[in-house]
Every structure is written in structure tokens, then in C-alpha cells.
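For this view, one protein chain was removed and the others were kept in their places.
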Amino acid sequence: MIDSALMIAILVSAMRTATPLILAALGELVVEKAGCVNLGVEGMMLVGAVTGFAVGLTTGNFALAFMVGALAGAGFSLIYGVLVLVFQVNQYAAGLALTILGGGASAFWGQTWQGRNMRGLQPVELPVLSELPVIGVMFTRLDVVVYMALAATVIVGLILTRTRVGLILRAVGENHDSAHALGFSVVKVRFAAIAFGGAFAGMGGAYLSCVMTPLWIEGMTAGRGWIAVALVVFATWKPARLVLGAWLFGLVSVMQIHGQGLGLAVPSHVLAMLPYLVTILVLVLISRDATRIRLNAPGCLGKPFRPTA
Amino acid sequence: MRLRLVPRLKPSPVALYGAPVLAIALTVTFGFFLFLGIGRDPWAALYAYFIAPVNSAFGLSEWLLAALPLALIGLGLAVGFRANIWNIGAEGQLVLGAIGGGAVALALWREDVPGTFVLVCVAGALAGMAWAAIPALLRTKFNANEILTSLMLIYVADQLLGWLVHGALRNPQGFGFPESRLFSPEAVMPLLWPGTRLHIGWLALPVAALAVWFLMNHMVAGFRLRVGGDAANAATYAGFSRSRMVWLSFLLTGGLAGLVGAMEVAGPVGQLLPKISPGYGFAAIIVAFLGRLNPVGVVLAAHLLALILIGGENVQMLGVPVAVAQLFQGVLLVTLLASDVLVRYRVVRVGRLGERARG
Partner (left out) sequence: MTPRRTSIFLAAALGLGLAGPAAADDPLKIGFVYSSLIGDAGWTFQHDLGRLMLEEEFGDRVETAYVESIDGGADAERVIRQFASQDFGLIFGTSFNHMNPMARVAAQFPDIAFEHATGYTQDTNLAIYHTRAYESRYLVGMVAGLMGDSLGVVASYPIPEVLRGINAMTLGARSVNPDFTTRVVWISSWFDPGLERTAADALLDQGVDVLAHFTDSPAVVQAAEDREKYVVALGDMAQYGENAHLTALVYNWGPYYVERARMVLDGTWETANTWEGISADMMTIAPYNDSVPQDVRDAVDAKMEEIRSGAFHPFQGPLVAQDGTEKVADGELPDDGMLLSMDFYVEGVEGSLP
């Protein structure tokens, strides 16, 4: 019943669904590696989505749209940074406040941009790969951001594990008191990580408003920021696993829709639960091995840092 | 010369009351210019936001009614948060409470069982506890991160409620619309204040606040929770069981959130709908921190947030877009959270000497 063309279509759709999640979750992963949990991803994505759309529509330049979306997300995330790092506010409360503020701010500014149509970023044809039999067609139907998100995951993974910058970041997240004693500025490192997280959440939002559904509507992220937060833990703070998790999530969402179109009669509510249940299940399977998850979870995750002069 | 924060040994009483006032003053100033900027009369808007909702007896009752869910859940969360146990999924536990309580109310529909509402509340609390037991179990047995599992279970709970009101619990005479029958009078919460919607469930608030205060300050379990939060290692050495703390805090919050869910459907709503809560479970997280994880503070913070919620609706009636109302709410939350720093820290000037140590 499912032929190869349909398989490819499902994969393409799943990868497109996964891309904004990969971007936002990758940003959050870096934030968490530095020891902070930012639950404001949804708000930052909305800010990135509206600015990305505004720039994309007015200039037609999507590279610029993503850059400005990233900048907006990063700028917005600094509110969280100031609350948490300067004002010593609890991270979870600050993140939730950011989500509420982001919803309001994006809707407020987005009033001008609502109801405008735009031709979104189009797919690119990859040389060589698109010549492959059967799966080649897949590489004609994905846009450049899909590949860039994957490249970013690899780069972030390498930076985290192979470079001094990554080492410092992980040290700060693992034990901020030791890192502080060693002379690293915990606050500066975390500010940088938070801004990075904001930038990637902003790009994730811009992907929605410039590629996936090229339009701006208030609240258009519809909970994807929360899924991005979930994915980070699901991936046990490992970039490669994050991509797999996002693809799995995308695949389950798309498969349940295809299943219905092909006549699978399961209550839609039950199908809609599936991605979340699968996430919980996989998390349980991964976490059962206590040592493995502890190796990856940043030691100071969620704990406030008070520099002791 | 730079400014830096030095922790206070005791919260400053001046700052304790001054900080929220300062935050509100700042936000009101921001709001004044925001409303002016969008061409509305700022005085009328601010009046509609903060005063009009509560300057009548009915408004007052609605304020208490809206603060009740926030306060009850916030109290439960404050206990867990003290122990660094992060139940982010109270919203889902609330929904399960609504389902559990609603199912009992519908099962006893027109059975003329006096006091059905008590059973509804008990069933709601139990259902909320059962839902909260899932992340607690996954945490203690499988080491699964409770933030994630409790968060994911919110979505599952929402879909479960949707499935039931579209199917098994749907009103058979309701033309297929996704909602249950209206509960029988026996299943509806009796009113505490006749002529309003404030029901006797409100009495749970002082009880819960006292109980949480007693638990945290006068019981061994509360002491363990606090030590577990402040000094996890010390707690381990002392032989405090982390698992028991997880179970205690999840079951407590789950029970309270479930009770809230049952009281919403058996109280002001009167039936099961696909959507019960406008996000009480999330807002309660902010309430817990604004209240500094302290029972009295949580109750006060819940009333502040409830006022913001109602004010946001009210100001729309003046033609202020919901986006502006939401933006204003966001700014108020951020300044409130930020101002809290003055309570816990002193701002002091430091010279070069202070800089050196920071490397």
C-alpha cells in the first residue's frame, strides 16, 4: 500500500517537521549544557518567527530573514539572562515569564504582518545525491535550512566535545563553583550560551514563518517550543541523538496523519497522544541506565549561581 | 566602581513589601505609555485593568474564585520546589482531576445521591494523584527526568479529556457536541457566597495553606524536603530517602491539582468541556516563585496573578487588543520576578578589590 514515492514523501515531511525542532532544541541544549534551563523557548520562537517573516516579506532575502530572526531571538533571550544571572530569579519561573512575554510581544508587533502572504523559501536540488536511485528525489525536495540545521548539529557537537570553548561551557554547567574558582566567568559564559539558545530558537521560529507555513499568525508555534525543551532531555544532551529524536517525533506525527489518510481508523485524539507517549517511553528506556544519563546531564542544571567574591 | 549583589542574611522587611510595589509601579508606568501609544486613554485602561474587576461584590467573588486554583496548585508546587523536585505538569494533573471528578458526577447523574460533590472532589484528587504518580514512578524506578515526563503528560491528558468528551462522556442529548451533560445539582459545589460563583471549595484554601505551612515547618518530612533542596548531599548522608521526597511532593501537588480540576468542573463550569483550564497549572509555577515558596506568599501571589488574568479580559472590553493585554502581563511578571532580588540581596558598590576575586 505504501510505495517508495510515498515513503519518500513521508520522510521529506518528517524532516521538514523536525527542522524547527532541531534548531530550537539545539539552542536549548547549549543553554542546558551551560547549566540553565530556559522554558521560554516558545516565546523566543514566536519572536523569531514574526521578525523573520517581517524581514523575509519586505526584503525577499531569506538569509537575512533568518539572521534577523536569530538576532531577535538572541536579544529577547537576554531578558531571561538578566533575570536569571543578574537578578537571581528561579530559572523555571523566568522561562515561563519569557514565554508569556514573547507571546504578547510577538502578537503586538505582528499585528502589522498578519494577513500577508509570502512565497516561502523553496527546496534546493543537491548535486550528486539527487541523482541516486529511489531516494534521490528526496534531495530535490528539501530546503537548505534542513541541511544547515544538520550541519549546525554536527558543529555544535564537535565544539562541545573537542574544543576549549566547549570544555569551558561544559565545566560551567557541570560545576559552576569549580569553574568560577578556576577563573572562568560563569555569568559571561552563561549569557553567551543563553543568547546562542535564543538565536537558534529564533531561527526555529523563522523556519515556521518563512519555510514551513510562510505567513505570520500570532501563536503559530502551537507548542513546538515545549517539544524542543523535551527533545533536549530526550536526547540526553547529545546533539546527534537530538536529531534522531526530532526525526522520530516528526515521523510519528506524519505517520499518524498518513495512517488516517490511508484509512486507519483510530480516534484522532489517541493518535495525537502518540508522539508524547513515544517520547516518554524512549526517555524511560534511555534513563534506566542511570550512569549513562548522569554522565550527560550537566551537574549544575537548574541551580542558581551566586558568585562568592 | 561597580554594583554587585550581596545576599541578605534575613529578607529585608522594607524590600519585602517595597519590591512588589516598585515592580507594579514600574509596570504601571510602562502600561501607561503603552496604552497611550496605542491611542487609548491610559487612565481608563489602568482602571479597567486593576480596579474595575474587583470594585463590586461580584467582582470580588470572581477574583477569589480565579485565585483559588492558582493558590492551591501553587501551594503544592512550593513544597516540591523547595526540595528541588520539578513537577511542571500540574496542568495535566488538573485535567485528570477534572476527568476523574467529572466521571463520578456523570456516573451518579440523576441518582439523587446527596453530597455527590464530595465524592467528585475525592475522585478528582485521587485522579490527579494517580496522574502525578506516573512521573514519580518513572523518576524513582527508571530515573526518568520528571520535568520532561510531567510536561509530556500534559499533552496526553489534554487529548484524553478531548477523547472522552468527544466519545464516552459526551452528552447523549447534546447533538454530538463535544461536552458532557450538565451535572446534577447534587454533584455541583454548594455556594459559599450566594449570588456569586464562589463555592465551598474555597474553604480548602486556608486548610491547604495551613497544612503546607505545618508540613514545611513542623514536620520531619518537611524538614527532609527542605534539606533535600538546600543540601542534597547532606540529605543523602542523613539517610533521607530521595524517592520518598519525590513521591510526597508529586502526590501532594497532584492531589491538589486534581482537586482543583474537579472543583472547576463541579463548580463554575458545571460540566466537562474539551478545555477546562486557561493554564492554571503553568501560572501556578510563577505563583510559587512569586510567593517565594512560602504558603502566605503563594496565596498573595495567586491573588495578584488572578487579578492580572481578569484585568486582561476586562481591558479588552475597552478595545485594547489581547496582544497588548498579554504584553502587559508579561512585563508585569518579569518586573515582579526581577524586583524580588531586592528582598534577598543588598546592592552594594564594589571597587577594584571586589573585581579581583572574580578573575
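Quick notes on this structure:
Letters A and B mark the chains in the order given here, with residues in each chain numbered from 1 onward.
The definition used in the following text is that a contact is a pair of C-beta atoms (placed from the backbone, for glycine too) under 8 Å apart; a residue touches a chain by one contact, two chains touch by 3 or more.
Since this is a predicted model, take the numbers as computed values, not measurements.
For the chain missing from the display, the contacting residue among B:Glu62, B:Glu146 or B:Glu186 is B:Glu62, taking the whole complex into account.
Within the full complex, the residue among B:Arg197, B:Arg224 or B:Arg344 touching the omitted chain is B:Arg197. Only one of B:Thr253, B:Asn294 or B:Asn314 touches the chain withheld from this view, namely B:Asn314.
Looking at chain B, the residues touching the absent chain are 41, 43-44, 47-48, 51-53, 55-56, 58-59, 62, 65-66, 159, 162, 166, 174-179, 182, 197, 264, 267-271, 273-278, 310, 313-314, 316-319, 322.
Residue-level contact of chain A with the missing chain is found at 5-6, 9-10, 13, 16-17, 20, 107, 114-115, 117, 120, 208, 212-215, 217-224, 253-254, 257-258, 260-269, 271-272.
In the analysis below, only the chains that are shown with their structure count from here on.
Between chain A and chain B, the centres computed from C-alpha atoms are 27 Å apart.
Chain A meets chain B in the complex at residues 37, 39, 79, 82-83, 86-90, 92-94, 96-98, 100-105, 107-108, 110-111, 180, 183-185, 218, 223, 226, 229-230, 233-234, 267, 269-270, 272-273, 276-277, 279-280, 283-284, 287-288, 290, 293, 297, 302, 306-307, 309. Within the complex formed with chain A, the residues of chain B that make contact are 5, 7, 81, 84, 86, 88, 138, 142-145, 147-149, 151-153, 155-156, 159-160, 162-163, 166-167, 282, 285-286, 288-290, 321-331, 333-334, 337-338, 340-341, 344-345, 354, 357-359.
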